[in-house]
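Every protein chain but one is kept in place in this view of the complex.
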Amino acid sequence: MIKTEAAPSNSGLFKLWYHRMASPVWFYRISGKLLPWLWALFAVLLVTGLYGGLVTAPADYQQGDSFRIIYVHVPAAWLSMFVYMVMAVSGAIALIWRIKLAEMVLVSCAPIGASFTFIALVTGSLWGKPMWGTWWVWDARMTSELILLFLYLGVIGLYSAIEDKRMASRAVAILALVGIVNIPIIHYSVEWWNTLHQGATVTKFDKPSIHIDMLIPLLLMAGAFKVFFAISLLLRTRNELLERELPRKWVKQLVEENDG
Amino acid sequence: MQETNAFTTLLKRDFMVAFRHRNEIFNPLLFFSLVTLLFPLGIGPSPTLLQTIAPGILWVAALLAALLAADNLFRTDYEDGTLEQLVLSPQPLPLMVTAKVLAHWLVSAVPLLLLAPVLAVSFGLDAHAIGVAELTLLLGTPVLSFVGAIGVALTVSLKRSGMLLALLVLPLYVPVLIFGSNAIDTAAAGLPVSGQLYLLAALLVLAVTLAPVAIAAALRMSVSQ
Partner (left out) sequence: MLLEVVGLHCTRGYRALFSELAFTLEAGQLLLVEGHNGSGKTTLLKMLAGLREADDGQVLWDKQPIQAWGAEYRQQFVWLGHSNGIKDDLTALENLHMMQALGGEQAGFPCRDAKSCVSTSTVLERMGLAGNGHRFPRHFSAGMKRRLALSRLLLSSARLWILDEPQAALDRAGIQMFESMLSEHLQRGGSAIMTSHHEVGLRGPHIQRLVLAA
């Protein structure tokens, strides 16, 4: 009549359990080994990119030296979209295959993406001052970027509002997927709105005739930013992982190892 | 067969509940007209200026009214436990959710459609532009309801969700705002607007097909807490 909860687990169950447990531990170890290499790669790309961009690249014949802000602005703007993509893809993985690691990647992406978007907006506005004589114009790219920032803030807000973090990551995954369907539509509509209201505006990249000496540092910087994104994503995911797996054995072992 | 039965019963139920709270139906309507009233007061009564900004005002007010009304879409169902029963019923949840959003749209947005011409006249829009305004509202407000429902479904379990809901939903409303107000603008200038209307119709098709899946997933998440 009385049945208690602790039924002995058979070996099949143990395997299942082990398989599930293995993936976070594996991720933690591998990412720990990967990080120093990424830091090194980042340093190389950053130094060469900055040197190329700030020293060797010729000044723009129209904008003078102020164009050099593109070495921060453009990589940040590219990444702001890319991070959202990563976020939505891991959201889909988290929802479909219920992989916990994907959930953690997803929630780690949002603050990074928001920061890149913010940097793109600030540098864009700093660049706008000498170019247009004003801090802000309602140009299509900047407006889209601003809306993207709000989309990121929505993701962050939703995640922090829901107490149960597993539920919160599911909510955020759904929102990220809704966002990724909407971003092209928003982008297109804003672009369309812009051409209607301002006629042909001077967009920053309407002429692809960028000089090769300017382009190479730009690509180097883009690479540096991407590696930096990878680094911060790994760091954040590792943190999230430790926090969520706090009661598990391997985390305790890790703490003991580091203490001793 | 039983899906259709469940769909219509749910639609009827939500109508009945709304009808038994009919004083609340007027709230979004009042809000809509109040917001549009604030603009002339804030900007000044110059007829040419008002005529230029009328499309934008109409659509911004419609957006805010839709946002305000959406908050109640799943709230009471969540509180009295009928949402839980809906999620656990064997009926397909996206279909059931569609019934609820449809009922919500009929109750909250259709009165808006009836009031909009009156407000448009007060802003000095001509008959053609008003006709186009009605069409854009007819095509655009269901999109607002469906997209808003995603945000509501994600936040229904939270106690104070008003600001968060606005943050989640308003950026997604941008395309509807752009195409809708621009169509009225273009119509007022005497130019053809079929392009904008087609785009709005495309958004509507997209919202009706994709949003229910997202809403259903979000509700399952909210109810599980």
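As written, the chains take the letters A and B, and residue 1 is the first residue of each chain.
Throughout what follows, contacts are C-beta pairs under 8 Å (C-beta built on N, C-alpha and C of every residue); 3 or more make two chains touch, one makes a residue touch a chain.
The structure displayed is predicted, hence computed values, not measured ones.
**Student:** To test your reading of the contact rule: which positions on subunit A touch the chain that is missing from view?
**Tutor:** So the residues of subunit A touching the missing chain come out as 1-7, 9, 13, 16-17, 20, 98, 166, 246-247.
**Student:** Even though one chain is hidden, which residues of subunit B still touch it in the full complex?
**Tutor:** Here the touching residues of subunit B are 2-3, 5-6, 9-10, 13, 16-17, 20-21, 76, 79-82, 84-92, 96, 220, 223-224.
Assume only the chains that are shown with their structure count from here on.
**Student:** Whole-Å distance, subunit A centre to subunit B centre, using C-alpha means?
**Tutor:** Taking the mean C-alpha position of each chain, the two centres sit 32 Å apart.
**Student:** Write out the stretch or stretches of subunit B touching subunit A in their complex.
**Tutor:** For this pair, the touching residues of subunit B are 150, 154-155, 157-158, 161, 164, 167-168, 170-172, 174-175, 178-179, 182, 199, 203, 206, 210, 214, 217-218, 221-222, 224-225.
**Student:** For a test of understanding, state which residues of subunit A touch subunit B in their complex under the given definition.
**Tutor:** On the subunit A side, the touching residues are 95, 147, 150-151, 153-154, 157-158, 161-162, 164, 167, 170-171, 174-175, 177-179, 181-182, 185-186, 188-190, 192-193, 196.
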